[in-house]
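All protein chains of the complex are present and in place, except for one that has been dropped.
To keep things simple, chains are lettered A, B and C as they appear, and every chain counts its residues starting from 1.
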């Protein structure tokens, strides 16, 4: 066991997989120099045939990964900004994701779409602050959003080894987080959630950096409400079984989500719970407003989901449905 | 009053607005020849400066509309296939939609993104059958999905006159529908829903072609269950007030949705109802599976939401919560 | 490939497409199909220059490319009829028909979307040092899609073994090339310092010669080539066009091009008896292929959620269990 930050943990997983499997390679902008820090040292270790700097042409290099995959390789595509996924949306959601079905099972497209630094980063304004995972979940794209260095490592390994396209979002706010990483860290299966803190009154569903916010709120409220913090880790496919088990205990739900409210992940969690799972209190959402992030930090904070809003929602949920 | 089909009603609205406002113009592929039928006769009537055939370059001509809007015009951009919106997603969701906020209120972007023939059309397979409105609702883009010729007319008028970007989807399955259109048809305000059939037991939320499916199911079940058919008409902003009024009567909800299940419109409707509106029965969803549409018609039908599924969900809802 | 084989393959495509039109009109094929009739010399000439392990990316107008690359006719018809013995198990249909085992990365419903696939495959071959080549087909309309330029830039920058084949049939649906494309099509390649040739796309031997030069250059590490093949589609944009009154081409123009029918031209170069023998043999092959397709079962709706994920995961269904 040794303490490591989230960003280098991702990098270590990528490095270990590249060392283990010669078909794995990385493409993106400034990946040689590792502007975003994930690919640090990889060019020096693996050379120009494994670490490819791309011209600014996201649509092309996303489809490039698909072609390389059809030719037998495994590609990790790094995007410097979450909104660059929009430029590649057709190539991801309409090409790579659909190829297996369209070819009747002939094609496998093992590609990882990696955004190191998704979501808001104070002061980056409207075009650099989106957290677009709900769009990809809607399209059925496997999507992971790790919250700890161990999960960042383990889900990177699984994403690379997976035979389907996988979107890997690492929230900007969680990159500096420290955590333990065993000598021989393990893969974390895609589709498996994790309960970070057990509780009996209210289940808070939170992913990525919001897991840490939720844990802080759970501490604050500790002598009022017993909060269970549920981290899906994979947003699609979602681990409904574990959520059902959690709600069987708490029967109260608050979905804490860094995406826009309408048709976001929290909507899916609340909708599924309302339709299929046991609840004694109204499910609640604490999400972003459906608004772009303004530059001024006061305005940015005002549209992001907050601890205060979560605490209020948890208290309100706890006050319903007896005990 | 005269009977008219949905497609020509859209075309008439576009024509009337172009005649009334010289700043309105249309761009797209094969709009002169009117391959999709909406722009029929417009080139002959308004000429090459109002009806512009574009090279195959969706990203560019979507941004072109933004630039023309900033220069004082109103543009209707036609896309031949729903998935072409994916190519333009960055220009719509990250540029046009955000420009007003980013400029602190300086910019207005009156552009209509028009897809005549959205959703599935038997046998068009995986890349031509998506119904991507939930993605745009998530981004806060005003989105309309009319179900009748009168609404197709009235919402086209409102979309063109609106000072914000508006996505206008006309489902392939509804284009042939006939309906009445008054001599002087009226604008239908964006954001106003409509109750097509009143009922007391269960509210079915359905938009576009599914309104007609829902009405058929309501008839079938007439002597068992009293079904209210609620047509949002505008998906964003959603008319929550009218839905609240409907649920105040029925207290039971089934969301019938042609989009993928996860993070789709039905998830939003169910989540909002569960969180904020009166319900005595579990809300239910009948949606597409989270799967691409396969070519074989048996397989296509199997992943689309069906009348049978809706009838079963309505019966199940009606059986809960007493009366 | 001998002139006889070139003719046979072109004739196969021609008759395949004519049979497809019949099947569409008989409502045996659902959706729309985009016929390749008139352009046969391009697919056949280009693919005749390829090895079995070279790859191609095709377009919405893909039947000809697949046949030229060796796809099985019976399994193609079965795919178009939506049957389980189709190349794509009935999941793809005309716009997505593919045979990865033959290096056919699929028809594509989105114009120019296959170009980056070809770039990725070509790069992969170049680092393997395998000498394999990738070809991407696209139309004159595709020439204006930005992603094609992004791929051309990369192919030239990295000297990839990639051949860009533009089938310039003069129109993108109803839009004539002069109204879609500034400058000339071949000049697009010059911008990237890429070798380029204009080829008579109605003459299979001319196409084969140019394609052979391009493919040899690619194999030898000489990088990409851009081929503009001037051709014409004899039929409408798709089978649905006959139901529309679109008048973007004159009968004259169509007539003038039909006089240069590539199948007739290369057929005329053969001994009439040889040609007649091929033609009759072909009809029975096509009869057999269609019979094979018709007897193939339709997919079971219960399997609708299969083949979505390679990992075997099933997508969520549309109703709660």
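Observations on the model:
We adopt the following convention: contacts are C-beta pairs under 8 Å (C-beta built on N, C-alpha and C of every residue); 3 or more make two chains touch, one makes a residue touch a chain.
Note that this is a predicted model, so its numbers are computed, not measured.
Looking at the complex as a whole, the chain kept out of the display touches A, B, C. Checked against the hidden chain, the listed residues A:100, A:251 or A:285 yield one contact partner: A:285. Touch with the chain that is not drawn comes from one residue among C:33, C:88, C:108 or C:144, which is C:144. Listed for chain B, the residues touching the missing chain in the whole complex are 49, 54-55, 57, 59-73, 75, 90-91, 94-95, 99-110, 140, 142, 162-164, 190-191, 237, 275-276.
Residues 144-150, 152-157, 179-184, 187-188, 190-194 are the ones on chain C that touch the missing chain. Of the residues in chain A, those that touch the hidden partner chain are 29-30, 32-33, 35, 53, 55-57, 59-60, 81, 83-84, 87, 121-128, 261-262, 284-292, 294-299, 301-305, 309, 312-313.
FYI, only the chains that are shown with their structure count from here on.
Chain centres here are means of the Cα atoms, and by that rule the chain farthest away from chain C is A.
Rounded to a whole number, the gap between the C-alpha centres of chain B and chain C is 35 angstrom.
In chain C, the residues touching two or more other chains are 88, 90-92, 96, 108, 110, 146, 308, 315-316, 320. Within chain A, contacts with two or more other chains are made by residues 59, 90, 94, 101-102, 140, 275-276.
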